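Note that one protein chain of the assembly has been removed; the remaining protein chains are unaltered in position.
Per-chain numbering from 1; labels A and B assigned in written order.
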Amino acid sequence: MNMAAQMKDAEAPVLEVRDLTRVFSIGKSWLKEGKPLRAVDGVSLTVKRGEVLAIVGESGCGKTTLSRLMLGLQQPSGGDIRVLGEPLVGVDRKAFARRVQPVFQDPYSSLNPRKTIGQIVGDPLIIHNVGAPSERLARVETVMEQVGLPRRLVNSYPSQMSGGQRQRVAIARALVMKPEVLICDEPTSALDVSVQAQILNLLQDLREELNLTYIFISHDLSVVEYMADYVAVMYLGRFVEVGPAKQVLNTPKHPYTQALLDSILTPDAHLGLPQLDLRAGFPDPLNPPPGCRFHPRCVKAMDVCSKSTPKMVRIDDTDVECHLYPAKD
Amino acid sequence: MTRADSGASQTSEPVIDVSGLNVDISVPAGILHAVSDVSFSVGPAETLSLVGESGCGKTITSLAMMRLLPRSAKLTARHIRFDGMDITNYTEKDMTRLRGNRMGMIFQDPMTSLNPVYRIGDQLEEVYMRHRNASRKEARERASFLLEKVGIINPAQRLTQFPHQLSGGLRQRMMIAMMLMCEPKLLIADEPTTALDVTVQVQILQLLRSLQKEFSMAIVLITHNLGVVARMADKVAIMYAGKVVEQGSVQDVFDRPTHPYTRGLLECIPRHGLTAGHDKLGSIPGIVPSLVGKVTGCSFRNRCLHAEEVCAMRDVALRPVKDNHDYRCLFSPEELAGAREGVAAQ
Partner (left out) sequence: MSQTELARSAPPAPKGPVEEFTTLAPSPRELMKRRAKSHIGFIVGMSIIVFFCIVAIFAPFLAPHDPYDQNLSARLVDPVWGAKGTWSNIFGTDAFGRDVLSRLMYGARLSLMIGFTAAFIAGVIGVTLGIVGGYFGGKVDAVIVYLINVKLALPVILVALSIASISGGSILVLILVLGLLTWDRYAVVVRSLTQQFRDQEFVLSSLAAGASHARIIFREILPNLTNQIIVVASLDMAIIILIEAALSFLGLGVRPPTPSWGLMVAEARAVMFFKPHLIMVPGAAIFLLVIAINMAGDGIRDVTSPEGRG
């Protein structure tokens, strides 16, 4: 499961997550115990400096909870998050903030409409008590330039800007504290196509320039293919397939990954709508199916799938959790 | 209303035929030319897609067809013919008889387009009873029939549920079923799958496709997703700043994009199997100009690689690339293609 292990150089991973679990209690009141909802259920991942790991999955699969856990906005029920080997679970939120920063989906709600761009971007510096006001302003201007925003916008308000410009502001705010990891949660899905391309290009440039590490959460596999080095496919709180982007997206192993890939609509006017090998609807996460959680929707489901949970198996460089690939033991 | 012959006999007669549509909206700063000179027609069982970025006028165009524009908007058109009749000057009362009955609309967010306080069944039946003077029992039968059609497994139980008890995909199926209650001739779908997961998106589009064939509906599909357009539509109109900049059959437009904006859009999207690696994506720099006040010249010129002085001076009419494939640019397709290669070569 450790993707870095196969890499030849021995550089320590920037972000390391082990067996991360988050259980919510649904319908809890003062009188009765709630029903457990395992939003994130034993997720492990490792990302090295300068790499992009994309997490794909449908809504309700737990990818948002996972990102909140990795941002320290929620406390995990179990497991471990390390940045540069330093454990972050249970420590002060501020320590987390210096290492991991978010870029959210909606640039309209992610910027406080009452603050100027300078205040928004510079806020983390004030929170962490960095430098004198003039140094802070200099840093804000540097970051704004890095994301392609002219300095004179320092005193303007978000409502004066377009969606793409706002997303640049959000990226500048995330970068101002020089974090190691950026967690981009659907950073372009609220934007127009032409603006999406600008923001994706910017993220790629910044990654090269600043040697950043991204966790890139998206449901758009074409975007993921463009951005990612590694891809993790998430289904009902678990990673069902993790591996190098090329392998996962070109030779998918898990039937769910295959279905996701089939549903990509490339703009080719000579192809009709694809046929999906996928049954029924998304299951109720409160009552996950027994055995392999994907089996009710799987066209390749066998008897064993409803009985036992498959183990993670490594094929080539990809880890898969599926009974089609039995563990050798 | 017999289905069997309607599709065959009316193929030449478009269901909706919009010609010279203009929508001006008065805003505090002046007059906003939201839609100018838009013309298209859609035949039975045909899908036209209106494509463009936010603010390009695609949603206003669809609202104009339904005559659901805000009060501050002024609509003018040579004609808007629906099923042979010019509805440009229809009264609100006339339109009420058409809407939900012979023309239906589904929206992006199925969460907000179903009323949360009524049961699904009541909402479906109400439409049918109102337009068809049907009894509750007939309406219920039709509702269960259509829920099965849209792929819902236990219709009787679903009809008694409330919208919040359903997933996004199910809700969108409900919306489609609701639109089909009165067998509309025209379905306007405004970003019907944007809020849905990718797998659900494919399923909903497939559903729309098969229902369209069965009921020989005309569909106007409004979206910004070029993949959806390519796979789903027969005809496409690319809109920019309130105008159609290129229109034609999907194959023509996607295989031979002519207007610089269409080309730019197609270069912007990452494609599975083609844009892997971290090559730069194409992008269109700049932003859409303000549409308030008098707009002269080509509105794309400030973002266009081919722009020259003349673009600011002359209004451009749509002109043919070939039969049934038009674009709105001063330069010839050859000039545009040649200059493009010149740029690429640098």
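Following the convention adopted for this analysis, contacts are C-beta pairs under 8 Å (C-beta built on N, C-alpha and C of every residue); 3 or more make two chains touch, one makes a residue touch a chain.
What you are looking at is a predicted structure, and each value in this text was computed from that prediction instead of being measured.
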Hidden-chain contact residue, picked from the options B:20, B:84, B:285 or B:320: B:285
Of A:71, A:88 or A:242, the one touching the omitted chain in the full complex: A:71
Which residue of B:13, B:255 or B:308 touches the chain not shown here: B:308
Per the touch definition above, residue among A:94, A:178, A:279 or A:307 touching the missing chain: A:94
Given A:160, A:211 or A:306, the one touching the chain that is not displayed: A:160
Hidden partner chain, residues of subunit A it touches: 71-73, 92-98, 100-102, 104-106, 108-115, 120, 123-124, 127-128, 149-150, 153, 156-161, 165, 170, 173, 177
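Assume only the chains that are shown with their structure count from here on.
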Separation of mean Cα positions, subunit B and subunit A [Å, integer]: 32
Subunit B residues within the subunit A interface of the complex: 53-54, 167-170, 197-203, 205-206, 209, 224-232, 250-251, 253-255, 264-273, 275-276, 278, 280-285, 287
Partner subunit B, residues of subunit A touching it in the complex: 58-59, 162-164, 192-198, 200-201, 204, 219-223, 225-227, 245-246, 249-250, 259-274, 276, 278, 281-282
